[in-house]
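All protein chains but one are shown in place.
Presenting chain A:
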């Protein structure tokens, strides 16, 4: 889908192997490749999807980043101008939550208009066996309150909470007065070129 038609840019950040690509795959194509060997994302992958929310239709442009340290210095390319960031952590890997704090700081410093959504992944593994949980839910919500972010615990395997996450993101975006104005402006801008004379 052509990028110029994207209404809202969303970026996924978080440690490599944290489940970002699977989450996007589930949302965009409603599928999960659990048995396939791990395929690290190179740089970042782009995908888009139309979503209906509060009577409006929005096209979400989603950037799924690699998350490896070597791309960190260049991550701005991917999150610049994003209206929402889904900062992922693997609920079964405590270290992945440490990276969340890194990304939150990075976003707060560079992209103040970007709303942050904390997203726990691989919930099915935790549901299967409580001992698999390595990131405490309340610890996350406390942190989320501090940085004024929302928390979602999701599973790409079962699909749990993933559509909700994106619906919430789209809804927050449309309800935000700043974006409403922006959208009106955009519509005006869009109308202008059509007034131009066309050769045929």
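The working rule: a contact is a pair of C-beta atoms (placed from the backbone, for glycine too) under 8 Å apart; a residue touches a chain by one contact, two chains touch by 3 or more; residues count from 1.
The rule we apply is simple: contacts and distances are computed from a predicted model.
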item: Missing subunit (named according to UniProt) among the choices "Vacuolar fusion protein MON1 homolog", "Replication factor C subunit 5", "Mediator of RNA polymerase II transcription subunit 20" or "Guanine-N(7)--methyltransferase subunit TRM82"; value: "Vacuolar fusion protein MON1 homolog"
item: Option from A:7, A:25, A:124 or A:153 whose C-beta touches the chain left out; value: A:25
item: Hidden-chain contact residue, picked from the options A:54, A:77 or A:175; value: A:77
item: Residue among A:52, A:69 or A:136 that touches the chain left out of view; value: A:69
item: Among A:32, A:46, A:102 or A:143, the residue in touch with the chain that has been omitted; value: A:46
item: Contact footprint on chain A, counting only the chain that is left out; value: 2-4, 16, 21, 25, 39-47, 64, 66, 68-71, 73-74, 77-78, 92-93, 95, 129, 131
